Structures are given as C-alpha cells and as structure tokens.
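Structure in structure tokens, see below.
Complex shown without one protein chain; remaining protein chains in place.
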Amino acid sequence: MRNITWSQAMNEAIAEEMRHDETVFIMGEDVAEAGTPFKVTSGLVEEFGTQRVLDTPISEPGFMGMAVGASLTGMRPIVDLMFGDFIYLIMDQLANQAAKQHYMSGGKLTVPLVVRTNMGATRRSAAQHSQSLQALVAHIPGIKVAMPSTPYEVKGLMKTAIRDNNPVVIFEDKLSYQMKGPVPEEEYFIPFGQANVISQGTDITLIGTSSMVQVCEEAALILAEKGISAEVIDVRTIAPLDEHTLVESVKKTGRAIVVDEGHQSFGVTSEIVARLNEQAFYYLDAPLTRMGAMDVPIPFSPALEDLTVPTAAGVADKAVKLVTGER
Amino acid sequence: MRNITWSQAMNEAIAEEMRHDETVFIMGEDVAEAGTPFKVTSGLVEEFGTQRVLDTPISEPGFMGMAVGASLTGMRPIVDLMFGDFIYLIMDQLANQAAKQHYMSGGKLTVPLVVRTNMGATRRSAAQHSQSLQALVAHIPGIKVAMPSTPYEVKGLMKTAIRDNNPVVIFEDKLSYQMKGPVPEEEYFIPFGQANVISQGTDITLIGTSSMVQVCEEAALILAEKGISAEVIDVRTIAPLDEHTLVESVKKTGRAIVVDEGHQSFGVTSEIVARLNEQAFYYLDAPLTRMGAMDVPIPFSPALEDLTVPTAAGVADKAVKLVTGER
Amino acid sequence: MTNLTTKDIPRLLQAYRQMVTIREFEDNANELYLTAKMPGLTHMYSGQEAVAVGICEALKSTDYITSTHRGHGHCVAKGANLKLMFCELLGKEEGYCRGKGGSMHIADQSNGNLGANAIVGGSAGIATGAALRSKMLGKDDVTVCFFGDGALGQGLLYEVMNMAALWSLPVIYACENNMYGEYTHVDEMAAGSLTARAEAFGIETHRVDGQDFVAVNALSEKLVARAREGEGPFFIVLDTYRYHGHHVGDVNRTYYRSKEEEQHWKTERDPILLLAEVLVSNEWATQQELDEFKAAIKKEAADAVSYALDAPYPDESEVDMHVFVD
Partner (left out) sequence: MTNLTTKDIPRLLQAYRQMVTIREFEDNANELYLTAKMPGLTHMYSGQEAVAVGICEALKSTDYITSTHRGHGHCVAKGANLKLMFCELLGKEEGYCRGKGGSMHIADQSNGNLGANAIVGGSAGIATGAALRSKMLGKDDVTVCFFGDGALGQGLLYEVMNMAALWSLPVIYACENNMYGEYTHVDEMAAGSLTARAEAFGIETHRVDGQDFVAVNALSEKLVARAREGEGPFFIVLDTYRYHGHHVGDVNRTYYRSKEEEQHWKTERDPILLLAEVLVSNEWATQQELDEFKAAIKKEAADAVSYALDAPYPDESEVDMHVFVD
C-alpha cells in the first residue's frame, strides 16, 4: 500500500467527498490559495473553485453560524478552524445552535456539518495555540467527536464525518500533518463508535486518543521488554464512545491506563475511567489510571512545555506500578 | 438566626463587598434599575449608582472582555451573566484571556473577577436556557468554580469569590432564587476547596453539587427509612475540589453516588468518580456510580423535561441496589 | 406613500387577516400563560404585526426566515398552522417540534421558517448561511433575518453582515426596533446610528414605519425582488412597539417606560387599526366585514387552543430520541 502524509490523506478525503456531492464545501481562513497555514487544503481551490473553497474573514463565530444555516438548508459545509483553541469562539454556534437543532425541532431539522480543527502541544505555540479541547465538545449532546491517530484514520473518519447527518468535530494533532502512513487507493470509510484494538495483551490495557495512541504503543514496547503484556486500544471517536470494546478489554486485563492530551481534570480520561469503573468494576485488579495534560495553561518555554504532556516513559512507568502492585 | 432568600443573600454579598472595596463593581444586562430579571440585584443601583452597577448592551463577549481588562488594571468586576447557557458566548474571553493571564505572564498579571451565572433545568425554559455548564469551566486551568446549595452558602462563597484574586465562576440554580434559609447577620466567608459533610453515614456516600445536594439529602431520608445509612456531602466548589473529604468518606462507606445536574458524559460526575476510583479503590465495595443530567438537549415539554434530571427517588433506588449488591 | 388601487384589495385583506391572526394568537397565548396552562415563559409579538406580515407577504414559502424569542408573529406570518403552533407552546407531541422546542424554538421547515432562537442575535449566522446556500446552488431564494434592536449588541451580526456584503448574499436583515431590549431603552444600548452599522459594510439600508403595513410591504417587495436578482444584502430598521411586557411576567413597567407611551402606540399607532382605516376609508371593506373577519379568526384561534389543550404529550420514550439523526 502506498504511504502518504496525514495532510494528503485529509486532502483526499475532502476532495473525494466534494467530487461525490456538490453540496459539500469548505470554508475558513486561508483555505483557498494558501491551502491553510499547514498546507492541508492545497489544490482544492484549483479543482473546485473559490465558490466551494471559500476564504473567509477572521470571523470564526460568523462563519460557523453560516455553516449552521447552510447545513440547515441542504448543504454539507466543512468548517476549517485553524486552531482548536478557537473553539471557544464558536462554542455558542456549535453548542447552542448546531448541536441542539435536531432535537429542538423534534427531528425535523438536521445540521450535517463538519468542523475540522486541531489540538496538541509541544510546538512552542504557547497557551492560546496548544490546547486540546475535545472534552468540552464531547460534553455537549448532539455533536460527534472524532480523534484520528494515523493518516489512514484521518481519511476514513473524515469521509464518515462528511457523510454523517449530524454535526461532527474532528480533531487532528498539529504534529501529525507530516506523519506518513499506509492509505489504500480504494475508497473506504471508518465507522464512528468503533475503537481499534491495535495490539492484544493480557496484563494491562492502554487506551489512547489521537497522538496519545502512539504514546501508548511506545509504552507497550517498553513494557514488552519488561515482560509486561499490554493491550493497546485507539479510541478513534470519543462521541460516540465504544464502551463495549474498552470494557471487554479491561475485563480481560484487569487494569487500564487512559491517555489523552486534553487537561486531565474534567477531561476525556475522567469519562472513560468513570465508564470503565461502572462496567468493569468487578474485574479490576488495580485502580483505573489516567494521564491527561497537566492542569496548567500550556507554557511557552521549551524547558517547561514537554513536562505538561503524557509521555511513553511516564505511561510505562505507571503501568509497571499497576501491574506489580507497587503504589 | 434570621431566614432570608437566596436572592437576598446574594444581594447582601455583593453589597457588602461593594461597601468594603471601591474597586468592586457589577456589570451585566439589566442589573441596575431592573435588578436583573430574577430581581437579585435590586437596590444596588440606588446605593452605589450607575457607575458601579452598570447596565450593558446585550454584548456578553464584549463586557466579559472589558471585565478582564478592568481586573487586569486593578478593579474587581462582577460579571452578571443572565443565563448560564451564555457561557458559550464568553468562553474565549473567559478561557483564553482571563484564565491564562496569570500563568502566561509568569505571575505578573492577575485577573480578580467573578462571573455570577446560573444553571438548572425544569423551568420549561428549553434547550438554550436550561443548561448546567460547570464542567466546561472546571476543565480550564486557572478558573475556580463555586456551586452553592443554600442561601448561607451563596453568600459565603460569593464573598470569598469577590476577594479571590483569580477568575471565579459561581453557578446558582435558577430554582433557588426564592429558597429561604438561615443566614447569619455577622460577616462570614466560606473557603473554597472545603466540601461540607452534611450528615454522617456508614453505608454509602451521596455526593452532590448545587441543588443536587437537596436531592441527595432527600434520598438519604428515603434510605434511612429503609435502614440504610447515607453520608451526604455538599461539594461546594468543584475547582478546587476537596478530594480529601470525599475520599475519606468513601473509604469509610465503601460506596458512593455522585450527583450533578450537568450532562453526565464528560461531566462533573466523571471527574469525581475518576478521582475516587484512584484514591479510594482498595476500599470500594461497589462500583462508583454517578448521575448527571441525561445526555440530551433539555426538552421543553413538561412531559419530558423532568425525566432528564436526577431525582431523589432515582438516587435512593440506585443506592439500595449498590448497598444490597443487586445489579 | 405608495399608491394603492383596487388591485391591492386581496393583498390587503390577506394582510389584515394575518395581522389579526397574530394578535389573536398572542392574546390566547397570554391567557394560557396567565391561567397557568402554558409552561415556561413567552414573549408576545402584539403590536409588531405589520413587520412580520409586511415582510413575509413579500416572500414565497420557499424563501427562508430566521426568527427570535419573540417569534410567534414571524411563524404565523410565514404560514404556520395555529393548531400545530399551540401544540408546540403547550409541549404537545403534535407541535411543530413535537413539544421539544416550545415557544422559543418553534420552527416550521415546511414554510421556510428556520426557527425561533433563544440566543439574542443567535440566528444572524444561520440566516446568512441560508443565503450563502442559495447563492452557491444558484437558487433565487431570499432569506430574511428578523432580530430586535437589542441584537445590535451582538458582534456576530457584524461578522456576518461583512460576509454577506463581501459575497453579495440574498439576505435581508430586518431589525425590529421596538425601542427596548428587556427593560432598557435602545438609546442606552446602541451608540451612534442604527442604520450606519450596516452601511459601514457597504450594505444598502432603509428605515421604515413598522406600524404601516403598506409601507413595510412595499419596501419589502422591492428589496426581495432585488435580492433575488443578486443585489443584496439589505438592512432595514423597522420602528415598532411591543404592547406587552418583555415577557409575559413583565407587568410593572413604569420604571422603564410610561403608561402614556404605551397608550399612544396602542391607540394612535396600532398596525391593525391603521390598515383597517386604509381599507374602510377607501371603501374596500366595511367595518362590519372586518369585524366578522375578526370573529372568524377568533373562533379559529379558540378552536386551535382547545385542540392543543386536549392533544397528547409526547411519550416518555421520546426523551432521548432526536439527539442524533441516523
């Protein structure tokens, strides 16, 4: 299978869906000629024109609201939100307007739109350009939240997101745009709500989202060297959340560490731990453990920033303690 | 001790602090002559004038931003946000600007401001006027979140909030404004980060926030009749969270139900359960259980709305199952 | 003033009918609320009828509108059915939103009403997006965005007006200036000029007497036609007045507006009386005909209320339906 970058995979997903359905369009800041600052949408405007690849002013609440209106009337907008940190700016339109329309209208109105945005620290981008805000969005009923971890996933999940008839937010780790990985030539979709068991194990389950999946995989390698068998699961979508796969794994291993790059408190890891506790309680050999980003604004200084994010070594360390029963 | 309403208690807290410190002021929609739609700030403009009781246009992001600027330069603004649902509108100013200033400036800038707002459903106010969004705010490092449950608490926590040098959001249940309760004549403050053990028990711990504390208390009465001894704890502030008191209680009882009116998934109950699981795991006799609002937008219809919120009967029911081991 | 001819009679009678229907709807809703038969809270449109009707009579049912918390008038004017509306206000299953939306979220997709909105200014983006869709698909639909003077405080409006102007979108921003946002006068909330706020973006603006159906409708017809041709966007300030309090519970109002002011609008500036006068003075209808008209509508509204009162609530199982569509 050919290897392509994350950016190319995302680009293909958008282009294929725009070819497939004339109601699909993308809008955002510098998505056209500039192809976004991360060069993800390069080439789209040449193929689809400036009407369907729409450069907007710097008006996130405004164009998010317009996407809601366009989708209510039959379009399938993709909103390109340059940094995940700007989610705060579109929260009203996303949560009060998009998420609730279908329910408030008793099922009569639908809002098929996608917000593609990013997350992830360690780029020295400081507190307002480094946040991972997936938990905020997942808390709101009526929105789906995808968190791909590879080029393969970003393409498959994005295509599913665009065809979904509900509002979807897809978070990409900013560090992944240049990541390469195998992506089929043939069309494919990755369904929402199905976690991916990357590797089987018996001693502990490592559950990761987005780039934290790689952290879990690396931790599993470290653990393997120590004779500890870790099962690694990629959550893929946190809303809907594939509780079943996670619970079954933890019932088998009796232990789990949940890793996500959002702030730990009131975050994604809290929810997954709470559900595992409820569903797998009688199978647990050790407390469910979680590792999110530290509960601090992301610092700029290279001497500090990396300390705030979970690492493979840190995960492996905790895992060893859980498995050996050391506290 | 005299009994006064919640509204009066909040009113006194604001008035006392405005008398105490000339940098304290309140701004928001219809806070002056109208005294807010809930009549909470009535009389303040007569005492303090329109300069310190400031009616604003309907510009939540704008006046929230102005509060950040005023607090950075020495004032202590109280932002009156008429409905908690409008938090989405001020998220950028609250989370990107207020919450991070102290950290981003290496401790040089401070943002001593209070956002007073509300939460709570069952008023038939439908999906955009009924949300309980405390989890969103608590997820953001740098903001404190208070959730009073009585007139006594709202006064004591509000006074603490106003004197705090950090941004604080205080959530009041909309149904509580007319609730009466004992409030001392003398000045008092309720410290943040100290949960209140309302009643001692041995079989199970019921942990509540805001009006869910009353739900827990009622549930405890129902349980008492069935011979089950419940310990009831009022969390008071979710950020900071008094982990210690909660953990000690659960270590003693071995069981807990956490009740909060925000949506259950990715909510306040998730976080408390996750912490209890980590800290009290070896003392647990049953899965930690939580009850938040259903993960649905709040419906208008009286036939549906009440179903979305935890009730005393529901809590008692779950508690019985946990204590008797029935699944 | 527009020159009316006998050709206009059907149009004027239809408008009269619609305005009276709104008034009757609101009087019933108010009564339902005061007698504790209606849950929640609601905002009466009475007094502003010529705005909704004047504009919506210039639209086709395939054109879109977005509405506000004070939205019953827009809903009726855009063609909604009274029974389904009252069912919605009472939280009944047959309501436009199966009782899930209520007064503040009533929507009527079948007539292009994209919904009321409980966030002031919250529909400005939606309206502009609907207009974007028309342009993208090459349709000649027009979208009207209704909002109050208070919504001028919301930054979102300026963001989307800029984009509507940049991209020449077929949207009409209809600012219903009833002079108050809750309990505060517009002069205390809006600095400068209301119309200049849209002109700044190069948008053509108009200001019209919102109590005068004939004037509102004539202007709307013109602008809607031009918007269809791609000459939009437009911005209109419609000066009007709400007769009731901000919401049904707002009873003591003298601290923010005088009884005389209310009286003046109700007696001198009532849109229904003004249109009746046009009809009667031109001898296009007799007062008696109009009264009979009104009585029929009264009955229709009363029937709709009884229907809705008797209608069933949604089943409890609906509570977690419609969070997501398949």
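Letters A, B and C name the chains as they come in the text, with residue numbers starting at 1 for each one.
Just so it is clear, contacts are C-beta pairs under 8 Å (C-beta built on N, C-alpha and C of every residue); 3 or more make two chains touch, one makes a residue touch a chain.
Since this is a predicted model, take the numbers as computed values, not measurements.
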In the full complex, displayed partners of the excluded chain: A, B, C
Chain not shown: contacting residue from C:Ala200, C:Leu309 or C:Val325: C:Ala200
Of C:Met104, C:Leu156 or C:Ala174, the residue in touch with the unshown chain: C:Leu156
Identified contact with the non-displayed chain, of B:Asn166, B:Thr209 or B:Thr269: B:Asn166
For chain B, the residues touching the chain missing from this view: 23, 25, 51-52, 56-57, 59, 61-75, 77, 92-93, 96-97, 101-110, 141-142, 144, 165-166
Residue numbers in chain C that touch the chain omitted from display: 152-159, 162-163, 165-166, 188-193, 196-197, 199-203
Residues from chain A at the interface with the omitted partner, ascending: 29-30, 33-34, 37, 55-59, 61-62, 85-86, 89, 123-129, 294-297, 299-304, 307-308
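Assume only the chains that are shown with their structure count from here on.
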Interchain centroid distance [CA atoms averaged], chain B/chain C, Å: 37
Chain A and chain C, separation of their C-alpha mean positions in angstrom: 41
Of all residues in chain C, the ones touching two or more other chains: 97-101, 105, 117, 119, 122, 155, 323
Per-residue overlap in chain A, given as positions that touch at least 2 other chains: 92, 96, 103-104, 141-142
